[in-house]
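My structure is below; once you've seen it, I'll send some questions.
Every protein chain except one is present and positioned as in the full complex.
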Amino acid sequence: MTGAPPDWSRFDARERLFRVGSVVIAAAVVVGSWEWLDMSLRYVGSAPLQVGDLLGRMYPPDWAYLPNAVGPLAETIQIAVVGTIGAVLMATPVAYISAENTTPNKATYALGKLIVTVSRSVHTIVWALLFVVMFGPGALAGTVATAVRSIGFLAKLLGEEIEEIDFGQVEGVRATGASPFKLLVYGIVPQIKPALVGISVYRWDINVRAATILGFVGAGGIGVQLFQAIDSFAWRTVSALLVAILAVVLVSEGISAYARKKVR
Amino acid sequence: MATESPASPDSPDSLDAAERRTWRRPTAFRNRYTKWAVYGAVLALVVWSVASLWITPGRFISGLGYGYELIDSMLPPETGSENIARLVDRMIETIAMAMIATVAGIAISLPVALGAAGNLSPRPTYYLSRGIISVSRAIDGLIVAIVAVIALGFGPLAGIFAISFKTIGFFSKLFAEDLEDIDMGGVEAIEATGASRFQRLVYGVVPQVVPRFAGLAVYRWDINIRSSTIVGIVGAGGLGVLLQRSYSRYEYDYVASILIAIIAVVLVAEIVSAVVRRRVQ
Partner (left out) sequence: MLETENLGKTYPTGDEALRDVSVTIGGREVVAMIGPSGAGKSTFVRCINRLVEPTTGSVRLDGRELTGLGEDGLRNARRDIGMVFQEYNLVERLTVMENVLSGRLGYVSNWAALRRNFPPEDIERAYELLDLVGLGDMENKRVDELSGGQRQRVGIARAVVQEPKIVLADEPTSSLDPETSRDVMELLTDIAAERDVPVVINIHEVDLAEQYADRILGLHGGELVFDGPAADLTDESKGVIYRGEEPPESPAADPDRPSNGTAGEGTPEITGNRSNAGNGRLPAED
């Protein structure tokens, strides 16, 4: 902005102060963070080398291992399916009480928001830690963790959809003499069904990805094999498993994108 | 108007009319058989899943009993001053890791995003960049973190590596979409003045995407704070390290304190991110 004609600048003084100020603060925090972490540059410098070395040991992938991975991969998808369905069942009432236009009162609204916040703030793996204590190691703990983690996401998006409901459409059905149940299936469900299906399928796709790591805490899925291979430094098995995970994730992402495009 | 020619049952197409007097709700699928096939397949998948995951009411009920014990041993959360001091220490480490990883991740993302923008990049670069994005998005952060811990050793550096790696896929994908949405007319106008490729970028492209860039950066920072709280579970620094340690020692009251700290950090980050994004856009 230098060399501009007199009195011309892109932003006024306050706006510029805000912009410059936020950049300076961000920069200071980054520098401060670096200092705090006290990481030697020597390690940072050798990091690419170390990673490259590891990648070298991963090649070529041990494809022969993959038949053993079919079962655990199926289990990963199963965890995502059941976890998502469980989450949808539990999230629907939570969405209902966390939408401003349907929540019965202030207390239920606050409760809805609290459930959404706690569910979303705690990572799947942490939920899995807790549920392994409850249900013991295995896929059940992973499924419940997946479900609990998804409630917040689903309830938040579904609640926003409920807040968008056009009550004119409901009124039109009510005027014909329809009962509350018919109002629900005829006036309300058609308005939120596409969103419900779309959001659920999207979450299932996220859950497939999340379920690949549950094995780290013993909560089932392909992660069990993966982390065993890592522990025994079987790097070529690790890379084969990573490729398999990549394929499953991409396929489920494709299914999810296709389904969401079809539902409207 | 329609009323001028009401279709009576005696009109010439009454045969047709007699036939079309049944109606069934049209299906969203290609036909009814596809619909039942899809529903059947989904149902079969669910039944098979529930059966092979061995989900039974009995296991649930006994789990609830242990759940009660777990909650009982978490309350009240640990508040000893030494433990709180360690907690605060790890909290700062968590935030610092997220900061560095955001900056590093975005720095690497920029060329990838440019390469993944279909309107600005040649085909081979485009497919390479899209490939990087897919891999980064598909592999969960914790897996990357474990591999990083093995390659780089325990500590925040591994966490920063993992979070930066995950940032690349997310940031490049969304930023590439913004780059694809820019108004190419403005870029052409700059090009018409005889500007070089670099000048075109600086004058034609950058001004159009700066606000979105800032918004995305802050959004990703918010996500990175979340990741940063848990990568420590595999030894990659931050609050997760404490969580893993106290969990394996059955110090559930300290686990509760750590969980509260995690939720607090995540919430504050979410609020900061929301406020800044509103200011920027």
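All chains are identified by letter, namely A and B, in their written order; residue positions are counted from 1 within each chain.
Note that in this section a residue touches a chain if its C-beta (ideal position, glycine included) is under 8 Å from a C-beta of that chain, and two chains touch if they have at least 3 such contacts.
Since the model is a prediction, treat every value here as computed from it, not as a measurement.
Enquirer: Sort through A:15, A:166 or A:231 and give me the one touching the missing partner chain.
Expert: A:166
Enquirer: Which residue among B:25, B:197 or B:278 touches the omitted chain?
Expert: B:25
Enquirer: Of the listed residues A:22, A:102 or A:191, which contacts the missing chain in the full complex?
Expert: A:191
Enquirer: Touching the missing chain, which residues of chain B?
Expert: For chain B, the residues touching the absent chain are 1-3, 6-7, 17, 20-26.
Enquirer: Using the document's contact rule, name the residues of chain A that touch the chain not shown here.
Expert: Residues 166, 168-169, 171-179, 181-182, 185-187, 190-191, 193-194, 264 of chain A touch the chain that is not shown.
To be clear about the criterion, only the chains that are shown with their structure count from here on.
Enquirer: Measuring centre to centre with CA averages, how many angstrom lie between chain A and chain B?
Expert: Centre-to-centre distance between chain A and chain B: 5 Å.
Enquirer: Tell me, which parts of chain A touch chain B in their complex?
Expert: Where chain A meets chain B, its residues are 18, 22, 29-30, 32-34, 36-37, 39, 43-44, 47, 50-51, 53-54, 74-75, 77-79, 81-82, 85, 117-118, 121-123, 125-126, 129-131, 133-136, 138-140, 143-144, 209-210, 212-213, 216-217, 220, 223, 226-227, 230, 238, 242, 245-246, 249-250, 253, 262-263.
Enquirer: For chain B, which residues count as touching chain A in their complex?
Expert: It comes out as residues 28, 45-46, 48-50, 52-55, 59-60, 63-64, 66-67, 70, 92-93, 95-97, 99-100, 103, 134-135, 138-140, 142-143, 146-148, 150-153, 155-157, 160-161, 226-227, 229-230, 233-234, 243, 247, 259, 262-263, 266-267, 276, 279.
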